[in-house]
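Of the protein chains in this complex, one is absent; all others appear in place.
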Amino acid sequence: MAHHGNHKEEHHHVTPLEIFHKVFIALIGLTVLTVVTSLYDFGMMNMVVAMAIASLKAALVIMFFMQLKYDNILNQLCMISAILFVAIFILITASDVIVRDNGRPMRIEKAAQGGDDPALMNKLRAVTDDQVAKGKVLYANNCASCHGATGGGDGPGAAALNPKPRNFLSGEWKYGSSPTRIFTTITNGVKGTGMSSYSGMSVEERYALVHYVRSISPQKSDDSAEDLKAAGLDGDFSKFKPKQMVDVGIVMENMAQVDQVELPQDRQKFSDHPGAKLYAQHCASCHGLSGQGAKVTAVGVNPPIALYTTSWNGLQAGWIQDSSAFKKIVSEGLTGWGKPGIGHFNSDEWSQLYSYARALSGR
Amino acid sequence: MSGHHEVHYVEGTKHAIPHHFNSGYHEFDASKMGMWVFLVNEILLFSALFVAYAMFRAKDPVMFHEASHQLNKWMGGLNTIVLLFSSLTMALSVGYLQRNNTKRASQMLILTFLCAATFMVVKYFEYSHKFHAGLLTAKFYTFEGISAGHPGLFFSLYFMMTGLHGLHVLIGMGVIAWVWWRTRRGDFNEHYFTPVEVTALYWHLVDLVWIFLFPLLYLIG
Amino acid sequence: MSVANSDVNYINSPKGLWSWLVTIDHKRIGIMYLFTTLAFFALGGIFALLLRIEHLTPGRTIMDANQYNIAFTLHGAIMVFMFIVPNVPAAFGNFFLPIMIGAKDVAFPKINLLSYYVFWLGAILAVCAIIFGGVDTGWTFYTPYSIRTNTAVIFMASGAFIMGMSSILTGLNFIVTVHKLRAPGMTFFHLPLFIWGIYATAIIQVLATPVIGMTVALLIMERVFGIGFFDPALGGDPILFQHFFWFYSHPAVYIMIVPGMAIISEIIPAFSKKTIFGYKPIAYSSLAIAFASFIVWGHHMFTSGQSYLASLLFSVATIIIGVPTAIKIVNWVATMYKGKVSWETPMLYAMAFIFMFSIGGLTGLFHISLAVSVHLHDTYFVVAHFHYVMMGGTVMAMLGGLHYWWPKMFGVMYNECLGKIGAALMFIGFNMTFGSQFIMGNLGMPRRYYDYAERFQPLHQVSTVGSWFIAASFLLTMSYLIYSLFKGKKAPANPWDAKSLEWTIASPPPTENFLTDPVVTEPYPYGTPNKARSHA
Partner (left out) sequence: MLEFLQRLKFPLPQASTFAPKVDLLYDFIFYSSVFLFIPTIVAMIYFGWKYRTKPNDNREVPYIDGHHTFEWFISAFVGVIFFIIFVWGLIGFNELHNPPAGTYEIGVVGKQWMWEFNYSNGKTTRNELYLPKGIPVKLVMSSPDVLHSFYVVNFRVKQDVVPGMYTTLWFQADQLGEHDIFCAEYCGTAHSNMLAKAIVLEPEQFKAWLQGSDPNQLTQLEIGKKIFNTRNCVACHSVTGVQTQAGPTVKGLFNRKVNLSDGTQVVANEDYIRTSIINPATHVVKGFRPIMPAFQGLLSENDISAVIAYIKSLKE
């Protein structure tokens, strides 16, 4: 077999050595450039700048050190196909992983904060001094135990926690520092940490906390378009629907079944008591007509939750022996018990109500 | 067709041209293409790690940013320059062989080998620092200085990428030592230097991978 | 051209076992690959038979659930990594690719031998996995199960990694050989279609295989160092593994089937005595399939939880890949038109191939259609579908090729009558085994189920009995083929009156392939001789 095909040009390409030196100097220059640019923050462009410089360096190595510039088309095709298929690999994988992952937290956030009115959230996003002040109080009561009184992440609870609670003074943020992101963190809590979900607080309270926490942090960012989208705050809010945990029909049915308990016979005697009317007006809706306790469906709370009041029958409570304690509880309410404060009774009414309540408890 | 027992040598060397090739250049050409196809395969091999990097970075850029601060960018930069220089010396050694300057070529190969060794020594210091600090792969990660996300993932990527790259450097050192030995023995001249040429292609690819690893891991995180 | 002294050939010169073990002759390496992969086919087949027997009755028949899980994993892994991926390219490709392009050897003979031993190293690791208690992840190694199970995943994964390297070396060799070693006059459009198929396969092997290598390497790292890429507990993403896996493994499906198509493209013209219909469409469709195979992997993941966008893209891309496949089938059938069709064993297998591969291809339509795919995914429908493609396709082609080239490889003729019986048995058994599985899949029988509901029992039994036909056919075929090695009639240089270059040399070929310069013509110069241009 004398000849195989088409090798017309049977000599090696010889590159002048000074080209190698020049290319090397260019490569060093680009390396310095990429280190220098890394000292500045271009935000999203960091990646683009760094990759552009790296690609330029790569092109120099490929073209001159590897001499692909002077090589035959087949070897050039090899390099091109490698780049092409790596691009396919990255882009198509990204079409799932990145799209899916942007979608995923969004779905969970929306599910968790579901009932929060985006219009209200949108309004409260803007910081006011009033909110910061309100937030400060809420912070002291709810957060300082772990995050520390000054926000240093060094509250007494912190010792026992792993991972450690956020230090607001460091300026480092894990789940973003924009108002909506912090709001989301407060609403959902952080799985696997001591940070519970505080979705029980009202939107106002949560935003008050957000603004207070931001006020003490040295570094924070504003809501990006992405944040707003993730929280469902982009676009029009007219489509807003409160979250439905339960099929509407079932909920309505539950609510229709508010316990209608007849007054027991042995309590009937109190019905002519002077305090009975006041009690029926102000208390019976939750505590039952005879103080027997009831399941109360709190309407207007999303999701609808049921509260239970305890039976007063045989109750051992401080107020039973102490009218001033009774007055204090009724007028100021019980923090944390869902008991609203009811005031504006005159002294006669107070004594009537107290005596009736004592009677219901069997005294 | 001449008898198949006849053996042809490349001009001025003891290299016998295998019977299925027409000429020394034919063999060189085929070998070079073989190396290029192999490099395609190498690029795709590394690409899986780059894809993993891209996906995890897109998921949690804050963590990548924080975690990358734990890498020493001056050591990374030093290694970059060392590798670029070794690429230069490797290219020069091929250039000198093409000019039949075997002596300079073998000097350049020694320089390349030393650069590779320097790279690995720097890498050793970097790794031992990571081991002591508990900056290990996700499951064994114990460092406490990074609060965001799963920083173990970044260091898993770091070790996988630099580890695979380091493995390539070690293999490259072996091959470079071998071609240096053959160069010194006088196996190569301007007509036959295929092993050095394909080694050079491989070595440039090692450099190429590092050109991307350096900014991705050390600079922008 | 002269067919010289065929007493001296690659088989008997030089002699001795050692000369075989260190040979760099592509023909000997091809033969070693052939017997090695056929042995693994038998091993994988034994596991398949055990699985089928287990399914004779619901609940326990012969093995428990863990043994069943190990058995189907080993069946899949052995068949994929150790039989079907290396079989046609490494055995037939090695033997015939250089001869058919008029070369004396592949470009890198030593690397070729290396790839054979690398394959053995991987195979030994995989066998170690069997010895150390088996693997129960399925051949797909899906995370996080493969991270958590305490079976010998590391051995099997390293085996797959190393066999992948062997596959890459083979592919690399073929690409360079096709480009650099073609005989004078052998332009790309004079290449036999077998070469086009093997070339397209080689491209996929080089581009895709490194990714599976990295994927299983990462799986090993995950188990050893806890890198967490695929472990949700450490912040990883189990679906990312599926992307990595299928980036290789879908193209790998074409590594398996394109060589099969390549063989059929040789057999059909040879036994129709007619030039191939649509040479260029068949050639280009091989390349089109090779390219498109890289953008369709996610159709294995429609129910995995991947994004809607990804499902959409992958579905539409998969549509594209269906067209070149259809083209090939139509062209093969058209080739038979007005030919002189002889119904010999290779042709029987080729026609069985067209029949079953068409079913395999068309049932693929059910999987590209998103809504139906959701229903049928991971059921026996899928199992039947890919067996119709892999076994009804590639294995039929492999058997056809084995019979077609047997005289050339060993210089002996097999028993034609037994060959036809074997082909018929295979056809019946195959359709019983897997036809019934289509119905089961429709009825919602999920795959990889050890136990099943009573209502599936009759269908499972049909399937099991069918598998015994397949086993009988395989044993019969192997028996008469091996018998022919010792007592077979001596084969002439060109028993089929086929036209490609391997038939112009002696059977078996001499060590240096061509004693005189090969005369290259167009690939299938049947019919009007005046059109058959000679490029001597």
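The first chain written gets the first letter, and so on, giving A, B and C; residue counts start at 1 in each chain.
Just so we're on the same page, a residue touches a chain if its C-beta (ideal position, glycine included) is under 8 Å from a C-beta of that chain, and two chains touch if they have at least 3 such contacts.
Worth saying up front: this structure is predicted, and the values here are computed from it rather than measured.
S.K.: Where does the absent chain make contact, in terms of the chains shown?
M.R.: A, C
S.K.: Sort through C:S315, C:T345, C:N431 or C:T521 and give me the one touching the missing partner chain.
M.R.: Considering the complete complex, C:S315 is the one touching the chain left out.
S.K.: Who touches the missing chain here, C:T37, C:S286 or C:S373?
M.R.: Considering all chains, including the one not shown, the answer is C:S373.
S.K.: Using the definition of touch stated at the top, determine which of C:L56, C:I439, C:M478 or C:V519 touches the missing chain.
M.R.: C:I439
S.K.: Consider the whole complex, including the chain that is not shown, and state which of C:I62, C:I124 or C:A233 touches that chain.
M.R.: Hidden-chain contact among the options goes to C:A233.
S.K.: Can you tell me which of C:I84, C:M336 or C:M409 touches the chain that was removed from the display?
M.R.: Result: among the candidates, C:M336 touches the missing chain.
S.K.: Counting contacts across the full complex, list the positions on subunit C that touch the omitted chain.
M.R.: These residues touch the chain not displayed: 65-66, 69, 136-138, 142, 144-145, 148-149, 232-233, 236-239, 272-281, 302-305, 308, 311-312, 315-316, 319, 322-323, 326-327, 329-331, 333-334, 336-343, 347, 351, 354-355, 358-359, 362-363, 365-366, 368-375, 377-379, 439, 442-444, 446-453, 526-528, 531.
S.K.: Please identify, in ascending order, the residues of subunit A that touch the omitted chain?
M.R.: Contact residues on subunit A toward the absent chain are 104, 107-108, 111, 141-142, 145-146, 155-157, 159-161, 193-194, 196-201, 241, 244-250, 253, 305-308, 335-338.
Simple rule for what comes next: only the chains that are shown with their structure count from here on.
S.K.: In whole angstrom, how far does the Cα centroid of subunit A sit from the Cα centroid of subunit C?
M.R.: 53
S.K.: Taking each chain's centre as the mean of its CA atoms, how far is subunit B from subunit C in angstrom?
M.R.: Taking the mean C-alpha position of each chain, the two centres sit 34 Å apart.
S.K.: Quick one: which residues in subunit C touch 2 or more of the other chains?
M.R.: In subunit C, residues 104, 179-181, 207, 211, 237, 240, 243, 247, 514, 517 touch at least two other chains, as defined above.
S.K.: Tell me, which residues of subunit B touch at least two other chains?
M.R.: Each of 1, 21, 26, 29, 33, 37, 40, 44, 47-48, 51, 55, 59, 149 in subunit B touches at least two other chains.
S.K.: Touching residues of subunit C toward subunit A in the complex: what are they?
M.R.: Interface residues on subunit C, with respect to subunit A: 102, 104, 179-184, 186, 207, 211, 237, 239-240, 243, 247, 294-295, 297-298, 301, 305-310, 313-314, 514, 517-518.
S.K.: Which residues, counting only subunit A, touch subunit B once they are in their complex?
M.R.: Interface residues on subunit A, with respect to subunit B: 1-4, 7, 10-12, 14-15, 17, 20-21, 23-24, 27-28, 31, 34-35, 38, 46-47, 50-51, 53-54, 57-58, 61-62, 64-66, 71-72, 74-75, 78-79, 81-83, 85-86, 89-90, 93-94, 97-98, 101, 163-164, 166, 172-174, 176.
S.K.: So in the complex, the part of subunit B that touches subunit A is made up of which residues?
M.R.: Per the touch definition, subunit B meets subunit A at residues 1, 21-23, 25-26, 28-29, 32-33, 36-37, 39-40, 43-44, 47-48, 50-51, 54-55, 58-59, 62, 66, 73, 77, 80-81, 84-85, 87-88, 90-92, 95-96, 98-99, 147-149, 190, 200-201, 204-205, 207-208, 211-212, 214-216, 219-220.
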